[in-house]
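Excluded from the complex is one protein chain; the other protein chains are retained at their positions.
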Amino acid sequence: MLAKIFIKPKKGILDPQGKAVSGALGRLGFGRIQEVRIGKYIEIKLDDQDRSSAQAEVRRMCETLLVNKVIEDFTFEITGE
Amino acid sequence: MLAKIFIKPKKGILDPQGKAVSGALGRLGFGRIQEVRIGKYIEIKLDDQDRSSAQAEVRRMCETLLVNKVIEDFTFEITGE
Amino acid sequence: MENLETILKELNLTPEEYRRIVDRTGREPNLTELWIFSAMWSEHCSYKSSRPYLRRMPSSGKNVLIGPGENAGVVSIGDGLALVFKMESHNHPSFIEPYNGAATGVGGILRDIFTMGARPVAILDSLRFGEPDDEKMRYLIDGVVAGIAGYGNCMGIPTVGGEVYFDAAYKDNILVNAMAVGVVRDDRIFLAKASGAGNPVFYVGSKTGRDGIHGATMASASFTDETAVLKPTVQVGDPFMEKLLMEACLELMKTDHIVAIQDMGAAGLTSSSVEMAAKGGLGIEIDLDKVPQREEGMLPYEIMLSESQERMLIIAKKGHEKAVEAIFKKWNLDVSEIGKLIGTREIIVRANGQLQARLPLDMLVDEAPVYTRYARMPASITAAATVNAAELIPEPKDYRETFLSLLSSPTIGSKRWAFEQYDHSVGTDTVIKPGADAALLRIKGTRKGIAMTTDGNARYTELAPFAGSEIAVCEAARNIACVGARPLAVTDCLNFGNPENPDVMWQFIESINGISAACLTMGIPVVSGNVSFYNETEGSSIYPTPVIGMVGLMDTLEQRITPGFKDNGDVIVLLGETLDECGGSEYLKLVAGKITGAPPRVSPETERRLVDLIGALNKARLVKSASDCSEGGLAVTLAQCAMAGGKGAKINIAWRYRPDLELFSESQHRIVLTAARRHLRRIETMAHSSRIPLTIIGAVGGKNLAIGKVFSVPVETMRVAYEKGL
Partner (left out) sequence: MPKIKAGVIVFPGTNCDRDTVAALTQTAGCSVDAVWYETKSLRQYQLIVIPGGFSYGDYLRAGALARFSPVMEALQEYTDRQGLVLGICNGFQILLEAMMLPGAMQRNTSLKFICRDVFVRVERNDTPFTLLYKRGDVLKIPIAHADGNYYGSGQTLADLEHSRQVVFRYTDAGGKTTGQSNPNGSLDNIAGLCTPAGNILAMMPHPERAADRVLGSDDGKKIFLSIKKALA
């Protein structure tokens, strides 16, 4: 199975990268941008297993290693493929 | 509206970060991992507009700036909120 | 105000302090005002526990252009140039978020330098971690080093030196001190002293967010479980923004448009506006609606206290507004006129068209509370001093193994794993890179070199704060001398526990006295520094950790000395005397797992003679290599010289003590130098007249470091142990 994890900077926390990219998109003529936030996208291929145990496992991975909870938020989903 | 963009290393390309994280997860005792790939997750808040024009716009952003097609693949979705 | 007690507690103000505010202003302060007091009267901004003692340190000298009190100290180096330098701590933020805590520490110290008109040319970092053997500590170490690298590298300022110690005492309270050095023309130094009522006040740089709102108060509080509540306020550094800000400020400072400038550090807009106005004997009026904001709905106190990074406050000359704005716009930075100087000594804050705060500046600055804290010598001091370290150490069965484990211990081992992550060659001025006793930079356009180092072995200060602090100064001076420079001036960062604890207060006073004594004797002024108190967790303090940052000068780069052995046959000489002094040593810790005993004896007077001697020998061109003895003693120094030169040595010592005690003793005031054999007589004569003991201990040559019959190890084997990394 495949876990897809989406990590982004917490609300209110400065995102210098997002700010710079938003400026660049503006200069390129993309006019309708209000805000850009940049985080990480992680895909983890797991051995097949019961979905709820996978869910618990991936959450633990996020909380122990993948996500810096001081400055980041995350969500994830688990798909069959 | 909100565009969510998912960028990941192209298939077949060595992903040094993914490899390191996969090793670290293993050492932490997460046993059932086959592979980890690490990319970027970008959220762009856009002015409301017609969905198909937004779609075209976001695709252009990805192709001109956000993604380096030599080493990365992307997908995106656009949500109302 | 409701829940006054709770609010005061949150703001770290005592009931007495509150009463003082009410008495003096004749009214109850509103919440914004109370926050302003909380920030200005915090330990971090007001130095309320330390101020009277800091004055004891000698701060004048013929080269000193600006001593303590400004953003950084300034010393002249001739040729119309001056060095601007300072050290600062970012301990608590780095424990909470290592990458960004350390990164913003670097950002902050760099602003202190370019605020004065100087272009920063070097960064040094002094780090203290717990033992590197658990996941959490590894995470902190990796994050801190990456954060320092991330910020300094992006700014294009080389990180050229520093130190890293590991000890369980820092397990729950790591130390991250950063020092920066800049170069400025001595007639273009800018100060934070406002002048000219009516002059406009400009805000430039990043937008204000709710970052680090509790910063100054947090740096003034100990860690408890409640610290978790403060987490959402961490600052994220944006070195790219700071690079633009630095270039814009330096460009601005070539013009004649401004009268004063100050970075927004701890307590942000509050302390920068209050301090600038107060220094000029004026007042200041600011309108918060004009402050560029990153978030919506920020309250006045949040804007006043925000510690968002990469921001400066500038007092421009009236009529020059357009010119100031044009420079910042060129660099794509936010710039906004947010107020003006006024003739009355007060701060007036408006927002939403309403008065939010109006307070007399004298009260916030000069009348900030000063506490004479109770100090008492901790009982542990006497107990440790009576321990004979040698008795705790059995003679090694296998000298070679013991030696190699010492070489590979985290504190002694090479710090390449850290300094290779730092861009130390950008700027094309780094002549002696990390890995030697001190770093050396050239100053383009002159023949001069500037040396720099940070030192502070806190095991010694833990065992004897006065002597330990003297040692820190002596070691720094010795490191400067070993690269061929003469000591010029000192900055310090005093990291201690809770000053309300009498033991800690005693350590603090002793330490200041030790630094003062050593600096006085050696004629080296202290021109800037920083105090970080409340380094404790759940009531247990770190070692008292004064860190000395020192800069030195050499007239021509040709005088530089490096530690590596140079030519086969060169004679190896030990200057100074080895005693059986393993108290507080790395060796004792390695074999007995204890930090006890008396630290090595120290005499700043001897150090002064030693430093002068090296200077004289070098001037007479008699020195081929030099390196001092510190942690791990003579054996480790010999190993470092051998590895640096890629050459072995044959050592013969007439043992006075058991060989291990003599080889690994950390006696002070010692330097290993090499010279051509034909110069030996002159060296002996000069050492003799300086009253520095000299022993010929061997000769350069071979592939091994061979110490009598005790052990013989190939240089490459030592290298493997030394470069093992964490």
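All chains are identified by letter, namely A, B and C, in their written order; residue positions are counted from 1 within each chain.
The definition used in the following text is that a contact is a pair of C-beta atoms (placed from the backbone, for glycine too) under 8 Å apart; a residue touches a chain by one contact, two chains touch by 3 or more.
Remember, predicted model here, so these are calculated numbers, not experimental data.
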| item | value |
| --- | --- |
| Shown chains touched by the chain that is not drawn here | A, B, C |
| Hidden partner chain, touching residue among C:Leu140, C:Val431 or C:Val504 | C:Val431 |
| Residue in contact with the excluded chain [from C:Arg24, C:Lys318, C:Lys444 or C:Arg677] | C:Lys444 |
| Contact partner of the left-out chain, one of C:Lys243, C:Lys279 or C:Lys415 | C:Lys243 |
| Interface residues of chain B (partner: the chain not displayed) | 13-14, 16-17, 20, 65-66, 68, 70-71 |
| Interface residues of chain A (partner: the chain not displayed) | 16-17, 20-21, 24, 27-28, 38 |
| Chain C residues that touch the omitted chain in the full complex | 146, 149-150, 153-156, 238-241, 243-244, 331-332, 419-428, 430-431, 433, 442, 444, 557 |
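Note that only the chains that are shown with their structure count from here on.
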| item | value |
| --- | --- |
| Cα-centroid distance, chain A relative to chain C, in whole angstrom | 37 |
| Centre-of-Cα separation between chain B and chain A, whole angstrom | 9 |
| Numbers and ranges of chain B residues touching at least 2 other chains | none |
| Touching two or more other chains - residue numbers and ranges from chain C | none |
| Chain C residues within the chain A interface of the complex | 96-97, 100, 206, 209-211, 231-232, 234-238, 240-241, 294-295, 308-309, 332 |
| In the complex, chain A residues that touch chain B | 4, 6-8, 18, 21, 24-25, 28, 30, 32-47, 49, 57, 60-61, 64-66 |
| Chain A - residues contacting chain C, complex | 9-10, 12-16, 19-20, 23, 68, 70-71 |
